[in-house]
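The complex is shown incomplete by one protein chain, all other protein chains being positioned as in the whole.
Let's turn to chain A:
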Amino acid sequence: MMAAVADEIAGVEGRGRYRALVARRLLMLSGLIAALFLSVAVDMALGPANYPLADVLTALFNSGAVSDQLRVVIWDIRMPIALMAVTVGASLSVAGAQMQTILANPLASPFTLGISAAAGFGAALGLVAGVAVFPVAVQYMVPLNAFLMAMLAALFIHFASTMRGVTVETIVLLGIALVFTFNAALSLLEYLASEQALAAVVFWTMGSLTKATWPKVWITAAVLAFAAPLFARHAWALTALRLGDDKAASFGINVRRLRLETMLIVSLLAAIPVSFVGTVGFVGLVGPHIARMLVGEDQRFFLPASVLCGALLLSTTSVVSKMIIPGAVLPIGIITALVGVPFFFVLIFTNRRRAW
């Protein structure tokens, strides 16, 4: 159709440059995968006893060739923690990425919508008052409380956003209101708590990977594996959402439905990790921003990059948390920002392109 008109003017070939851009991005993703693999291996090498990286790799790929002790330490003790860092970081980062996308707000993250704050309150309810939101065996009470409160907050936001006249800005404001409400409720519980319970709540809200077990790793990984293809299927539509609602609708996208569907999946992605490892801030906010600066916002690259950046961020954080005080593992929630912020600053100040 355009050929005849376009023939008037000789155009520069954009095709080649686009293919080169895609190749650069694939290279970037490969680099992130390699860095993540290295970080996970180092994470498993460090601990009360430090092992050479070569021994760790042998234990991973040829476990018969290493001592039983090393095999147990790597596979049963350190690997769940190292992989929990990966799955939690990835889930929170993707959740943040899609929240930022559907709410058109660079500050959106599992925190902004009050999901983490709700989880913290749910956990405290169990730790301080021994109240189970849903009666189960006592060892699951805290994570289940956290999860149910997080989902409650998410569903509140979800149904609020289906109401007529509720805009994207209103949703963000509602989320912030939830953050304050749950934080106030949490403070009240802390004020009333015994010293022992208070310590438990404070530790929980700092976030720690030491609570990781294989089943928790599998559940988080399964939720991520369920969510990622759903987002991937809508990759073009989600990217188009960033051009504004009117433009996206003009592309034939059912904006309202896409936003609601995404919100539901995001709620699950954000609630599960937080209920297992406690409040891990920052990754959900900054992971997607780093991904955006590296590969842009085409979701075909942005989605995997968000997964990898979040995973890498939390995995390196896990490494650092073991290195600051030898022999001690600091709660990861404390370290996340300390590791991420310098890297984030470097990216902001060296990136020539606008990042939002």
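The rule is simple: a residue touches a chain if its C-beta (ideal position, glycine included) is under 8 Å from a C-beta of that chain, and two chains touch if they have at least 3 such contacts; residues count from 1.
Everything below uses one rule, namely that contacts and distances are computed from a predicted model.
Undergrad: Looking at UniProt, which of "Cell shape-determining protein MreC", "ATP-binding cassette domain-containing protein", "RNA polymerase subunit sigma-24" or "Hydrogenase-4 component H" names the chain we cannot see?
TA: Hidden chain, UniProt protein name: "ATP-binding cassette domain-containing protein".
Undergrad: Just to verify: which one of A:D55, A:E190, A:E261 or A:D298 makes contact with the chain not shown?
TA: A:D298
Undergrad: Touching the absent chain in the whole complex: find that residue among A:F37, A:W214, A:W236 or A:F345.
TA: Per the contact definition at the top, the residue touching the missing chain is A:W236.
Undergrad: Quick one: which of A:L57, A:A185, A:I219 or A:A249 touches the chain that's been left out?
TA: Considering the complete complex, A:A249 is the one touching the chain left out.
Undergrad: For review purposes, identify every residue of chain A that touches the missing chain, sorted by number.
TA: Spelled out for chain A, the touching residues are 1-6, 8-15, 17-19, 21-22, 164, 232, 235-237, 239-240, 242-244, 246-247, 249-253, 292-293, 296-298, 300, 353-356.
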